[in-house]
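Missing here: one protein chain of the complex. Every other protein chain is in place.
Right, chain A next:
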Amino acid sequence: MTAQPLTASRDLSVAELEELSHELRTKLLELCGTYEGAVHIGGDLSAADILTVLFEYGMTVDPDDISNPQRDRFVLSKGHAAVCMYIAMAIRGFFSYEGIVSSYGQLDSAYGMHPCKVQLPGVEASTGSLGHGLPLAVGMALSARHRGQQHRVFCLLGDGETGEGSVWEAAMAARSNRLGNLVAFVDRNRQLMTSMAEERVVFEPYTDKWAAFGWNVVHVDGHDMAALVRVVDELPDPDSDRPTVVVAETVKGKGVDFMEGNLAWHAGSLGKADLERALTALNTAFEASRTQKENV
């Protein structure tokens, strides 16, 4: 079987990507207001810009050709951000947003709290238990190398997740096998489920840790779309011999003032009034950032 070549990533402007990111956050809040159970909204909102730049810009993927061997792979190691990935993929054309919002978390739905590849083709791996995604991504990158394929394997981790020892086993294995086709993003929102990152667990000096494992380290503002686009544009060649980690400084709950940096919003659901309040906050923040940019 000869695979059809995939078209390269789409040439969207930073402003268009920001719009898509805003759409993703809006839909996340709507789902959080619709679904009765808790949604991991804090870590969804911190990851929204990263997932937008990957699915809309950085990765070569085709929603109509999900098995193409040349596609870039994406492993959501922080599996609790599944709903953010589902909606980002829906905006990209993989799934229907209505399908997600109407069935999320319900009996027999393919859209659960943590992604399941068996139930939801298009997702690359079943994840949710932290510290498992990067090893899977290493295996996928190794397979691509062996087959002489040029695609990349992307993996998104939470910074709290990198407390898991298996992450560092994978970091060592990726460097040992010279997997320049592997790109890990760390959503460095500096919060765990019940504590602030540096208070109970000292992660700093964080980028030094990855550098010490021999990775190519990029440090970026994870909510600066122009910067994220540059990071993606400047990724080392997949044939290079060092895996790349993009440590993206983010804010848990980003875009909704009463959620930002608030431990209470690791996960939750929004009542009608709170949903209105959240959407207003989100829109206000988005308009403010746009006005600020226009004035620069």
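Here is the rule we use: contacts are C-beta pairs under 8 Å (C-beta built on N, C-alpha and C of every residue); 3 or more make two chains touch, one makes a residue touch a chain; residues count from 1.
As a working rule, contacts and distances are computed from a predicted model.
Asker: Name the absent chain by its UniProt protein name; which of "Nucleoside ABC transporter membrane protein", "Transketolase", "Crp/Fnr family transcriptional regulator" or "ATP synthase epsilon chain" is it?
Answerer: Its UniProt record gives the name "Transketolase".
Asker: Any idea which of A:96, A:143 or A:195 touches the chain not displayed?
Answerer: A:143
Asker: Using the touch definition up top, pick the residue from A:28, A:101 or A:170 that touches the left-out chain.
Answerer: Of the candidates A:28, A:101 or A:170, A:170 is in touch with the missing chain.
Asker: Considering the whole complex, which of A:13, A:96 or A:129 touches the chain not shown?
Answerer: Hidden-chain contact among the options goes to A:129.
Asker: Tell me which stretches of chain A touch the chain missing from the display.
Answerer: Counting over the whole complex, chain A touches the hidden chain at residues 116-118, 124-126, 128-129, 131-132, 134-144, 146, 165-166, 169-170, 172-173, 176-177.
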